[in-house]
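Every protein chain but one is kept in place in this view of the complex.
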Amino acid sequence: MSSSRPWLPHISLPTLIGIVLLAIHLIMAIGAPWLAPYPPNTIDTNNAFQAPSSQHVFGTDRYGRDILARVIYGGQVALVISLASAVLSVLLGGLIGVIVAYVGGIVDEITMRVIDAVISIPGILLLLVIVTGLGTGTPVIILAMVLSYMPGVIRVIRATVQEYVPRDFIVAARLRGERVSDIVWVELLPNILDVLCVEFAMRASWIVLSVSGLSFLGFGVNPPTPDWGLMVNENRAVLVLSPWGTIFPMIAVATLVVSLNVVSDEIAKVFGIDRGVRR
Amino acid sequence: MPIQNRRQFLRLAATLGVAGLYTACGSAVPVAQNNVDANKKSTGTLRLVHTLEWAGKEVLDPASPVRFFPTIELLYNRLVRMDETGQLKPELAESWQANEAATEWTFTLRKNVTFHNGAPFTAKDVLYTLNNVMNPKLESPGAAVLALIKTAEVKAPDDHTVVFPLNQPHADFPLLLLHYSMYIIPDGIGEAINTTGVGTGPFSLKQFAPEGVTTVVANPTYWDGAPGVAQVDIVGIADAQGRISALLADQVDYLEATSPDSVALIQQKPDYVLINLPSGSWPVFVMNTTVAPFDDVRVRTAMKLVIDRDAMVKSVLRGYGKVAGDHPVWSGDQYYQDVPRPRDLAKAKALLAEAGFANGLEVTLYTSDIDVNMIPMTVLYKEMAAEAGITVNIQQEAADGYWNDIWMQKPFCCSSWGERTADQVLNEVYRSGATWNETFWSNPTFDGLLDQARQQLDYAQRKAVYQQAQQLLSDEGGAIIPFFTDILSAAHKRVKNINTRYFDYAKVTLEG
Partner (left out) sequence: MASYVFGRCFSALVTLFVVAAIIFVATEVLPGDVATAVLGRDATPKRLAALRAQLQLDRPASARYMDWLYAFVQGDWGYSLARPKQAILPLIGERVRNTLWLSGIAGVIGVLLSLLLGVVAGLKRNTWFDTLVSTLSLIGMSLPEFVIGSLLMLLFGVIWALLPAVTIVQPQATFTALFPSMILPAVTLVIVMVAYILRMVRSSVIDVAHSDYVQMAYLKGVPHRRVVWHHIIPNALIPTINAIALTVAWLIGGVVVVETVFNFPGIGRLLTSAVSDRDLPLVQALGLVGAVFYIGINIVADIATLWLTPRLRTQYWRVADE
């Protein structure tokens, strides 16, 4: 079977673990309403700070909310934010990158100047400016993430597309008089799909980390959203006495990032692309 | 973190309302003696921490909106102060008395007191301090509190007497002089006060660095005897978790007003003492009574009835607080009225149905982490209200800009206040048209009661009128006040004389 698919790599144990972890995360997020033992936000002040037990497998937090349920529902939040931001960054960034590379000239020059400038501003400053200005909440967080991660995508995609623009099949398509949109969709897009995939997985993992960093600085999503970063922040003060409120969401963040990293590594390996470095 | 904590420190809350404070008109307080004991020695360095409340913009002008706590407590004196039991006692004043109508107060000042720069303390300095507070350019928070003083007519008949004429009778006027803006600064100091901190207090400034370590040293000639410690370092740490870590890692000795969550951690450490002081500080859900649906008193009452107050105190404050009844006068106040408001979901639902919300009500509640209790109480409120068919959507806003963009702008939001006396708080926050009337509640009967109380010179009758006003506010007003918070502080056990409500930094000592 594998001989007919020569690109199928040998899957190492760490990779397998990563893929399984990502699958578990996806299943938990999608199946949260059936898998979670309790609703994520139901309070029970008589059972606050319970240690893990058969009733509450991960224990309870200061409001008596079930931490397991919140960790499971938290996956929805993390995946929605990180996937939505990553999808938007990659789609918008990819589109802009393709256009400026294809059009070239002064448009390219100006866009890249701006992109270079945005990239050289410390990322955290941009995030803080956006979030303090527009308030917290999921849409603002997604916007902030897209604005700070899209420029990197634009740069990578533009560089990739520039390699293709002078090639014969693009030149031929131009000479045939094909519409620009057709050239982009039919000729260019399939060729940069691999890079887009890597960019997507890589940035999704960074976004998970960035969002939790914002939550730590106090600029995250609205409570009582069961967000992992928010949970770590809420329970950090009682870390010593009631570590489960911090440790389980932390494990959830770490395993999701690990699995996204492994998967992006794997895609990159398959396509033979160098992974970038977090900005 | 840029979270600007507007809580005023307990000992310096705008004015303090503790039972038994009232000084009868015309009576003079006994003359206090200067208490210099040459044998007493100041030893050791006390390390304090401050919250970087103003993110490094702190100044030493005590009347400034960005005054630097707790440093100003170490550098200056007021005319009056609280003793350990909550009784008003003389500080830079020796005694005071009022005329029969309580419209004019005469203060006799302490003699032989000098500022850190060697200048003698006189009545001129008191006048200068008052004028500084009233300077509109300074925007001092004390200006509103002291507005009843006819500033232009304040007189100094001699170097050690000051006469304050008032716009209206005030039987408890000396209490107002407890306000931190009335820390006395020297005549003509100007803006230099911001960084020099010249006062008459037990410590003088050695190094001013709000974002680093501010150092003050013992004033050996302090009129009340040399202070117990030779030096005090004040370290700025903005992160609440960082402050607790600094305490437990023995980098600082005393942490004032920490969060209930940190209590259990501190209690685990045998070297630390937890200091729990009841207070009248209160966070509040504010309904704008002029905006639908909150313009309907039935809706307001329903919103109040959904809360399980005991559960809230237990969960939000970990038990370190007292249940409140939707008015801001706390049980430590001499005019306190007890208004029980047990949870009653059936009645809440009935009231909502009557008001036309039989199928439920949806509201957005704005909150912020500007006060440590705001978010936990909001989260609990959402779940409690849900059981009565009220959907509360929480919107968390950044701490900065909260007072400007959200508070008194959004119809339903959180607010938070430091402890205030009954008279002050009822007038400052609930009288029709008051600048800080956050609920926009306007009730002529209520305003009438407040006027009546101020003019009533008989204590028992005045008390009855104030209590009536509280009951009315609680039943009809737009404030949902679920509890009053205790102030929780922690100290290393080597620090002595720091565990009372009105402790004096000059008396704090280090053991071992």
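Read from first to last, the chains carry the letters A and B; within each, the first residue is number 1.
By our rule, a contact is a pair of C-beta atoms (placed from the backbone, for glycine too) under 8 Å apart; a residue touches a chain by one contact, two chains touch by 3 or more.
What you see is a predicted model; the values in this text were computed from it and never measured.
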Item to complete: Pick out which of A:23, A:51 or A:125 touches the chain that's been left out of the picture.
Response: A:125
Worksheet, complete the sentence: Which of B:57, B:314, B:494 or B:507 touches the missing chain? It is B:57
Worksheet, complete the sentence: Touch rule applied to chain B and the missing chain gives residues 1-2, 4, 6, 47, 55-57, 65, 139, 141, 209, 211-213, 235, 237-239, 241-242, 245-246, 248-252, 398-401, 403-405, 407, 435
Worksheet entry | Residues of chain A (touch criterion as defined above) contacting the omitted chain | 14, 113-114, 116-126, 128-130, 132-134, 205, 209, 212-213, 216-217, 229, 232, 236, 239-240, 250, 253-255, 257-258, 261-262, 274-279
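Heads up, the rule we're going with is that only the chains that are shown with their structure count from here on.
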Discussion item. Taking the mean of the CA coordinates per chain, how far is chain A from chain B in Å?
Written reply: 45
Discussion item. If we count contacts the way the header does, which residues on chain A are in touch with chain B in the complex?
Written reply: 41-43, 45, 48, 62-64, 131-132, 135-137, 217-219, 222-224, 236-238, 240-241
Discussion item. Going by the contact rule set out above, which residues of chain B touch chain A in the complex?
Written reply: 1, 3, 240-241, 244, 259, 261-262, 264-265, 268, 308, 311-312, 314-315, 367, 369, 375-376, 378-380, 382-384, 394-401
